[in-house]
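Encoded as structure tokens, the structure appears first; notes follow it.
For this depiction, one protein chain was excluded, whereas all remaining protein chains were kept in their positions.
And then chain A:
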Amino acid sequence: MVSRLLLLTLSTALATGALADEAPIKIGIPVGLSGANSVVAPSVVQSAELAVEEINAAGGVLGRKLELEIADDASGAAGAQKAFDALVFQKEVNAIITMETSAARNAGLPIISKGDIPFIYTSFYEGRSCNPNLFVNAWVPEQQVPPVVDHFMKSEKAKKFFLVGSDYAFGRGMLQFSRAYIEKAGGEVVGEEYLPMEGTDWTAIISKLKSSGAEALITSTAGGSPNVTLTKQLRGAGVTLPYGNLAVDEGTAKSMGADAAGIFISASYVTSIDSQANKDFLAAMGKKFAGELRTPNDLSVPQYEGVYLYKAAVEKAGSTDTKAVLAALAEVSFTGPRGPVTMNKQHHAPLTMYLGQVQEDGSVKIAGTFENVDPGEQCPGL
């Protein structure tokens, strides 16, 4: 009798154990489906869906399926708190992998620490966000700015730079770094001007630029409307200097039409990357989403690769145990559309950066490839 009871208990335990093993691994994606990020968020969700579909079709991770839990963070801090809280404590996701605004990321981090799960951040950002649970597979200023400045100084023989930005943390951070980098490289910054994010009138700044004797222009505005407004007014005023835009992505460049032609952009992903991995990725995206497809971009592709990096880390760790996965995340590597990515530099990743020039038809031609650009000292304490 006792042995039968024991057997029963044991088999129940085995059954639940087996069940637990087959339960899906949940990945939480808090993302700005509404608000400022809503333009890009659908593309991020799509690429995560493709990654999960591919991984599940190939047998999942440690025999378990992957499952996505998507929550709208309204692109801001308040929404992010709710979204993170719901994902971590109600949906009990195993990891968070997403791109977000810096405000949303900062609001979510304490919840990540409290729930103690891995967080892979897939958006480029101003840098130096450090948390034992946070890994970043996208670029920081140290990786984005040098290709533009180096190219202008070498190929365009520019020494005098003019910097224009939107007045917010990312805009100022990028230009602060640009100034330091230009001055270190022997160049000179002849002007640095900002307009509030909702500002629409760049007249005075453009007149200053034209009379400054600058030989090259670098801008870092908020994405979308301020960027388009500045570019239109620059072109209207006949500014034809070498123009590096740190805030424009391929999609926006396309919507700007002829005004965008000639602009230099620096990114870790452009659709024209000539690799088999990228071609396969684009083909798979096209096949899965067809007419619904949002053009893959520098925010959505790191999301795709983030899911694969997590898969690799779980497989290396042999479980979804947070401590083991975090240790593995710093070591595992994945070769995706952007090339090989390993988050082994203080939780950040050396990346191949592409300098692109926007063509008349809106496509982006790769003007230079910079391999293995180091993120620098991001989190010396980690």
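Here is the rule we use: contacts are C-beta pairs under 8 Å (C-beta built on N, C-alpha and C of every residue); 3 or more make two chains touch, one makes a residue touch a chain; residues count from 1.
Operating definition for what follows: contacts and distances are computed from a predicted model.
Asks: Can you pick, from "Sensor protein kinase WalK", "Cytochrome c oxidase subunit 1", "Cell wall polymerase" or "Branched-chain amino acid ABC transporter permease", the UniProt name of the chain not shown?
Replies: "Branched-chain amino acid ABC transporter permease"
Asks: Quick one: which of A:Gly59, A:Pro110, A:Gly213 or A:Gly236 touches the chain that's been left out?
Replies: For the chain that is not drawn, the touching residue is A:Gly236.
Asks: Write down which of A:Val39, A:Cys130 or A:Ala277 is the residue touching the left-out chain.
Replies: A:Val39
Asks: Using the touch definition from the top, which of A:Gln90, A:Ser225 or A:Ser319 touches the missing chain?
Replies: In the full complex, the listed residue that touches the missing chain is A:Ser225.
Asks: Could you tell me which of A:Glu100, A:Glu193, A:Glu215 or A:Glu250 touches the chain that is not displayed?
Replies: A:Glu193
Asks: Can you name the residues of chain A that touch the chain not displayed here?
Replies: 38-39, 167, 193-196, 198-205, 207-208, 210-211, 224-229, 232-233, 235-238, 252, 255-259
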